[in-house]
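Let's turn to chain A:
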Amino acid sequence: MTAQDLAQDNRLGEKKWRRRSLWALLVLIPLTLAVEAYDSVKALLVDNDLFERRVAWGESAHFGGSDWKLTDLRGAFGMKNLPPGTVPVLADFAVTVGNPDLQNLWLGCKVMLIDAEGRRWLPTSAVRLNAPDNVQTCISAIFSGAKTGDVLNLRETFLVPKDVTNTIRPAVGVGSERPYFLLFQMEKD
Partner candidate 1 sequence: MLESARSRLKAWAAAGIGTAAAIAVAGVLGAFEARHAQVPVLAPANPIETGQWLLQPVKAYVSSEKYIYGTLRKPGAKALVFELDMTNRTATSTKDYFELLQANQPTIDPATKPYIVLTRDGTLSPELHPGMTERMAYIWDLPDGAAVPASLDLNVMSKIYKQRDNLYGLPGWFNPSAIGTLDVPVGPAPDNAEGQP
Partner candidate 2 sequence: MLADFTKPLGLTFRLWWRFWPQLVAMVLLGIVGGDLFMQIAARTAFVNHMAGLALLTLVALTQLIVTVAMFQMLLPALPAIRAAQEAARGQTSGETGAETSSGASRLARMVSVALLPFFAYYAAWGFLGDTVRQYSRVTLDMAPFGEGAGNVLDVLDSRWLIFSVVISWLVRRLAQAMQKRGGAKSFWQIVVVICETNWIFVGLYVISRWKDDIVGWIMSRNIFPTLQAAAHGVANPVSTAFADPMVPVEVTSIDTSTKLIALFFFMLLPVIWLVMTALIYGYDVRDDKGLLRVHERVERLGARYRTIPKFMRDFVEHFISGYRSRYLPIANGVRITLSSGVVLMLTLIVGYRLIDWLAAWAWLGMTRIIGPHDLDTWQVLSEGVSLLFGSAFQDSSTGILVEPLRICFLAAILETAFALPKRRAVEIAQPAGPAGAAQDA
């Protein structure tokens, strides 16, 4: 009899533990995933431009310690020696330097064009256009030794298909601000 009672006891205990474990799984599975994936998620966020911050036309935005303003976005039509159906696009920014530690704040600086479908173009090296002396690229500006209050003129050159010129918007991402990036709106938006 006692043995049977014992068996019944054990059986009940097991049921209880089964129920408890099921509830525990609800906590443990997300917890384990969080603990295991913490470093990877952090790396994913720090390395990629994922979430946009929109900047209205004509306005400037504080980003990576400085104030960024889109001054111009235009196509350089009529150039020779380019594949048919393509057009070079120039994006000009005026950046007022706030924190001059650009080598850290602007690390991995990436200027791109994003179209309506979310496709991204990086600056090209296939097209070289003459530019005034005071114009720099984002990367060269990092090493320019700019001080607080300086205004940097940045220009990046892209090569895009002709049919996307109406929908492309310039965007900027820097290491210190990722996963956020600036997406500049145009006048007509």
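The candidates were selected such that all candidates are chains of the complex that A comes from, given by their letters.
What we mean here is this: a contact is a pair of C-beta atoms (placed from the backbone, for glycine too) under 8 Å apart; a residue touches a chain by one contact, two chains touch by 3 or more; residues count from 1.
Please read these numbers as outputs of a predicted model, since none were measured by experiment.
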Single touching candidate for chain A, where 1 or 2 all sit in one complex: 2
Residue ranges of chain A in contact with candidate 2 within the complex: 3, 6, 9-11, 14, 17-18, 21-22, 24-25, 28-29, 31-33, 35-37, 40-41, 43-44, 47-48
